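What follows is a short report on a single structure.
In this view, the complex is presented without one of its protein chains, the others remaining in place.
As written, the chains take the letters A and B, and residue 1 is the first residue of each chain.
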Amino acid sequence: MTVPISLKVNSEVYKIDVGTNETLLEVLREKLKLKSVRRACQEGDCGVCTVLLNGKPVNSCLVLAVSADGCEITTLEGLSQREDFRALAESFVRNHAVQCGYCTPGMIITAYYILQSMDEVTEETIKKGLEGNLCRCTGYANIVSAVKDAYEQQK
Amino acid sequence: MNQNIFLGLRNIPSLNYHRPGTLKECLDLIRTFKSNSKILAGGTDLIPAFRAGRLFMSQEGHLIDVNGVKELDYIREEQGTIKIGALTRLAEVESSQVIRKRVPVLGQAIAQMGSLQIRNLATIGGNLCNASPAADSAIPLLALDSIVKVANSERERLIPLNDFFTGPGKTVLSDDEMLVEIQIPLSNASGSCVFYKLGRRNAFTLSVVSIGVYVEKEGNRVRNARIALGAVAPTPMRAHNGEKYIMSKNLQREVIEETGRIVSEETKPISDVRASAFYRRQMAFILTKKALNCISYS
Partner (left out) sequence: MIHDKLTKTLIGESVYTDDFEYPNMAYCVFVGSTQAHARIKEIDVSGAMQAPGVLKVLTGKDLIQYMDPLPATSDFSVVGWHWRVPKVYPLAVEKVGFYGEPVAAVIAETEYAARAAAELIQIDYEVLPAVVDAKHAMQPDAPLLYEEWGDNVQVHVTFEWGDIDSVFSEADRVLKVSWQEGRVSGFPIEPRGCVALYDKNTKELTMWGTYQTPYIAQRCISTTLRLPRSKVKVIALDIGGAFGNKINSWKDTVVALGSILTGRPVKWFENTREFIVTGPHQRDTIWEGEVAVTNGGKVLGVRAKYIQDLGVESTNRGAAAMSIVPACAAIPNAYRLKALKVDAYGVVTNKSFFCAYRGYGKDKGVKFMERIMDWIAAELKIDPAEIRKRNFIKANEFPYKQISGYVYDSGDYEKVFDEAIRMADAEKWRQEQQTLQGSGRYIGIGYAFTVEPAGVTVANCVFTGATEARIRINEDGFVEVWSDRTEIGQGGNITIGNVVSEILGANLEDIIVHNVTSDMVGSGPISSRGAVYPLSAVAKAARELKARVVKIASFFLEENEENISVGGGLIFSVKNKDKKMTFKDLARRAYFSPGPRGLSEELKLKGDIVLDVIATWYSPNTAKNPTSTYTTFCSSADVAVVEVDVETGNVSIIKYVHVHDAGRIINKQVIDGQLYGGIVQGIGEALIEEILYNEAGELLTKTYADFLMPTSVDAPGILLKHVETPSPFTETGAKGMGEAPIIGSKAVIISAIEDALRPFKVRIDRAPATKERICAWLSSRKNGDKEVKS
């Protein structure tokens, strides 16, 4: 069954037809060609598919696109246009928080949310906030440093 | 579902999709389609179940997406009761000022569930209806003797949460009913309540054993106690023998020790890939003691 939906993705409104079984991840990647939203486990265990859904980080592999009708979605492509994201991206690069890069879009989206929305930004709250984004390359050390560094900068 | 093959990822079935805007519409749909339908709330249990091949539905099946039933998304305090709509996201419950003020243990337990991303999608109603024996939100709710309101298109009924779960993945819901509200009478929350979770790693992990202990005490004497545990029985459970034992006793070392022993004996854990029954029973003992020690010092 296909259903017409409207998604506001990275500030642009898309009217598309989606199968009722298509995930938001699939629609973002395949229909909207937003390749920064990645596939790995596709069952909510790794976080590489993280996007902001109405401003909050979610696993896009667990959201049916049809269920996200009318929602606002932000991917890395959209975040990269924002002024308040630049410092975080630069901090990630400066602090060598990126090795193979596969987990990075999901990771940085969650990190962005932590910086923008969490009451307390400490090493502990950063680590806890990132618990749903697995990384195998970096051991997380430089990722946490990068978020802390960006936080210090924005204060 | 073809159980004869290994396939790394299964297709999500293409179902008939419904998106009710009101509770009434929703209940009517459930009544119509009954067990040929599934409710989609957060999707954090449903989607992985399809993907892993644990759940199968044919394309004649129906998906009832309740994410539009906004009237079920609320947290209120009314008439001495905290009322949480079934559709409330776990993250909302965790960060709610009402919850933090009135029943902080619930937020503390939820903070340890899944990941930030999962908590932004998963709903409290969904967590309870999925009825995993390890459902973390159920544990403090049981310790606070919460009540759930379920409804069908004719009427509502109130069920003590303690009577809600019937087996792994099973509840008392009939096939035309839906969970609509969780109620926590504040009179059940006047004492101290602590929650502990033991998992195999420090974050983003299923509970191996979890515990919620509620105690009202006078000085050091227990006036009322409720002990709830997760992942140690076919359902989230209350340790009634332990509760009976500790009533009217002073919270001292020997009593705590004995309570732990009794609670441990009441559990009916299984051995699975996460832990053995033996370890679970042992940890039920340890966590009971830990919780009671914490309460006795407060």
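Points worth noting:
The rule we apply is simple: contacts are C-beta pairs under 8 Å (C-beta built on N, C-alpha and C of every residue); 3 or more make two chains touch, one makes a residue touch a chain.
What you see is a predicted model; the values in this text were computed from it and never measured.
Seen in the complete assembly, the chain not on display touches A, B. Touch with the chain omitted from the figure is made, among B:Val103, B:Leu198, B:Val213 or B:Leu292, by B:Leu198. Across the entire complex, the residue among A:Lys8, A:Lys127 or A:Lys148 in touch with the chain not shown is A:Lys127.
From the options B:Asn4, B:Gln79 or B:Gln97, the residue with contact to the unseen chain in the full assembly is B:Asn4. Check A:Ser60, A:Thr74 or A:Thr138 against the missing chain and you find that the one touching it is A:Thr138. Mapped onto chain B, the interface with the missing chain covers residues 1-11, 52, 198, 200-206, 208, 273-276, 279, 282-283, 286, 290.
Against the chain not shown here, chain A presents residues 29, 35-36, 38-43, 45-46, 48, 76, 80, 89, 92-93, 96-105, 108, 126-128, 130-144.
The rule is short, and it goes like this: only the chains that are shown with their structure count from here on.
Note on chain placement: the centre of chain A and the centre of chain B lie 28 Å apart, centres being C-alpha means.
Interface residues of chain B, counted against chain A in their complex, comprise 9, 11-17, 19, 40, 42-44, 47-48, 51-52, 63, 65, 67, 91, 114-118, 120-121, 203-204.
Considering their complex, residues 1, 3, 19-23, 42-44, 47, 50, 53, 56-59, 61-64, 66-67, 69, 110, 113, 127-129, 131-133 of chain A touch chain B.
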